[in-house]
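Contents: one structure, followed by commentary.
What follows is subunit A.
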Amino acid sequence: MVQQEHIIEVKDLVKKFGSFTANDRLSFHVEKGEIFGFLGANGAGKTTAMRILCGLSYPSSGEIMVAGHDVYREREKIKKKIGYMSQKFSLYEDLTVSENIRLYAGIYGLRKKQIATREEQLLERLGMLQIRDRFISEIPLGWKQKLAFSVAIFHQPAIVFLDEPTGGVDPITRRQFWEMIHDATEEGITVFVTTHYMDEAEYCDRVSIMVEGRIEALDTPAALKQQFESENMNEVFLKLARK
Partner candidate 1 sequence: MSLIIDHIDKSFGALKALDQIDFEVRDGELFGLIGPDGAGKSTLFRIMASLLIPEAGRCTMHGYDVVKDYREVRKIIGYMPGRFSLYMDLTVEENLAFYARVFGTTVTENYDLIRDVYEQIAPFKKRLAGKLSGGMKQKLALSCALIHRPQILLLDEPTTGVDAVSRREFWEMLKGIQKQGICTVVSTPYMDEAEMCDRVAMIQKGKLLDISDPSRPAPEEAPLLYSLKSNKGVYAYLDQIRNMEACKHAWLFGDQLHVTLRTEEGAVEMRALIESWGDPSITWKAIRPSIEDRFMGLMEHGSESQLTNGEQI
Partner candidate 2 sequence: MSRFFGFVKKEFQHIFRDVRTLVILFVLPVVMIVLFGFVVTTEIRDVEVGILDRSMDEASIRATQKIFSSGYFIPAGYLQHEEEIGEFFRSGTAKVVVVFEEDFEKQMQRENRAAIKLIADASDANSAQLSLTYLQGVLMSYFQSVNQDMQLPWSVHVESRMFYNEELKGVYMFVPGLMAMILMLISAMMTSVTITREKELGTMELLLASPLKPREIILGKVTPYVVLSLVNALTIVLLGYLVFDVPVVGSIWLLMLECLLFITLALSLGVLISTNAKTQQVAMFMSMLGLMLPTILLSGFIFPIDNMPKVLQWISAIMPPRWFIVIVKNIMLKGAGFAFIWKETLILLGMTFLLIMASVKRFKIRLN
């Protein structure tokens, strides 16, 4: 990367729920075009932080810029520039493949002509042309996840947030999914991803590991493994979270 640009800039992010501190002075940045892995045990505060970055909830304090916009004052602008996909919710099961694509494209204000051509390209690329009129409920999970990801980046957002995108899918589809993520970064999209599969942490450019509301480690996978004298990211994670 020649010019490193921070697409997400977080400084002293604090989020409190009553007396409970879910995020304790988080400070980090995400560079444009990188795959940023956001790891942590259940309840470490990942989801809370991610919701704030997506403009879904306000932080208690801290300075946070996402895609050049302030999360306090410019949430609507942020929402236009990001894509979101999670394992739990992404597509409407009772709409067809094509209807889902058009729905999301419409939400992000794409023009009709634009939608038509891009939909064609997308279905072609995914090999889903023959099943465009099938209901989402009828297609296999692996296909759903791939489609959901494609829909999340259909409006060419600056950043896409992926919340455990590969839960429960078979090992081959999981890898194909990650290859799609790599392709997306080549188009200049920044990827912010959480996962419970530690081997997937290795696919990230940089990884942060949260423990009890704080970021305990943040670096490239290689550097983390060296720092914690571990063979793989799983060991790094265990060493950190078990402390």
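The candidate set was assembled so that all candidates are chains of the complex that A comes from, given by their letters.
The rule is simple: a contact is a pair of C-beta atoms (placed from the backbone, for glycine too) under 8 Å apart; a residue touches a chain by one contact, two chains touch by 3 or more; residues count from 1.
Just so it is clear, the structure is predicted and the values come from calculations on it, not from any experiment.
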Study note, to complete from the structure: Within this complex, subunit A touches, out of 1 or 2, candidate 1
Point to revise | Residue ranges of subunit A in contact with candidate 1 within the complex | key: 40-44, 125-128, 140-143, 146, 164, 167-173, 175-176, 178-180, 182-183, 196-199, 202-203, 221-222, 232-234, 237-238, 241-242
